[in-house]
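The next block holds one structure in the form of structure tokens; read it before the comments.
A single protein chain has been removed from this complex, and every other one stays in its place.
Right, chain A next:
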Amino acid sequence: MADTAVLAAGAKPAAKTGAGDAVLAARLDALDLPVGGFTAAARKDAAARLQAMGLPGARDEYWRYTNPAPFNAPLPEALAYTSRESSLFDGIDRLKLVFVDGVFDAAASDPLTGEGMQIDILSTADAGPAHWAGDLYGKLETSGQTPVKRPFAVLNTLAAQDGVLIRVTGKVARPVHILYRRDGQATDVHVHHVIRLEPGAELTLLETGGIGARSNTVTEVEIGKGARFHHIASKRADDAKLGIGHIFARVGEGALFKSFSLAVNGRVMRNEGVIEIVGDDAVAHIAAAVLGDGNEGAFHHDDTVFIAHAAERCESRQVYKKVLKNGAEGIFQGKILVKPGAQKTDGYQISQGLLLDEGSQFLAKPELEIYADDVKCSHGSTTGALDETALFYLRSRGVPKEQAIVLLVLSFLADALDEIEDERLRDDILTRLDEWLTSRAKG
């Protein structure tokens, strides 16, 4: 796989491990790059950084398990549009922001007003020379480039057409829901969100839907002292054919960051989470539940997480669960870095693959790097099949095999789902998962 990727990207692997200058030139050439207003400097800086680092090649250590070629290709494969829209969170009072092919659709969205927050749209705000988001746009992304390069995040900062800018000043009870819709066939979408939670503020951000034929998202989140940020993203089969998503978070003193993502099928997905804990007594949890079926197109789902502890008495958790069948591939690369002085760090990481057949695979690369002596860090990774004994036990009580498998799969995912704090949101996800699994079990 590694070698063909390099060839497919048209690179000449020599001294450089990256994809080569020609690949980057072709990639940029195919894009319509905005000049930007308040983001102009950040975009210019991104252009220079990207030139210096190049796009990833298959020999890059960080891309060892996922072939970057389809992300490097100048144009995405066309993708038939299916209009099935998710009804996830429909029953919940929330503020809806609709993006069609990566561009904000004001007519389809709720008014941009909410108590305790200020919402702007990137494409509109970027007409002007100054904005509060100027302090953050591309900034967290840039600091997330150490110790590993993330060229697609840089590309996003350079190319982003649109996104939301939310400044939260109070405790916002009503979640903000970004709904993505697709319209075009071969859309190559770059969306960039910037969120700042002022001290003591609280926000729940929901994301659902198909962003584009090929999507690249960056979400930068700055969480102030004692603020709380909850995030749930959900992607289904026809939403996510080829996508790379990044979340860059900086977590302040006593603050909370919680992100959960659900992926149900799709094709090639790479999610990068980069979390820097900079204030004492902060909490950062990131989790995912992934269901992949290789029969619906080559399924490959890669979660790559980096959590850096730079303060005392902070807690971090990474909980990744992937259910794979029919040749589906699940990847997890997760690192906990405890910087010097980050005493009393409590770091935890678990990644598990449940293989429903022998053709599927789960690969995990857990890493711990610790430079403080008084810390508690643990990680674990398992790959296994369904528990046959439990399956028989359920069936012996009259539960049909398909239904028993659904129950066991849900129980496997439970730890990840438990990372969703809001019970209504968790139940919504659970119900959806149950329905989906049940309908699949029959088919």
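Observations, loosely collected:
Here is the rule we go by: a contact is a pair of C-beta atoms (placed from the backbone, for glycine too) under 8 Å apart; a residue touches a chain by one contact, two chains touch by 3 or more; residues count from 1.
FYI, contacts and distances are computed from a predicted model.
Only one of "MinC protein", "ABC transporter permease", "Dehydrogenase" or "Fe-S cluster assembly ATP-binding protein" fits the UniProt record of the hidden chain, and that name is "Fe-S cluster assembly ATP-binding protein". Touching the missing chain, out of A:L394, A:I420 or A:L437, is residue A:L394.
Taking the complete complex into account, residues 387-390, 392-401, 403-404, 407-408, 410-415 of chain A touch the chain not shown.
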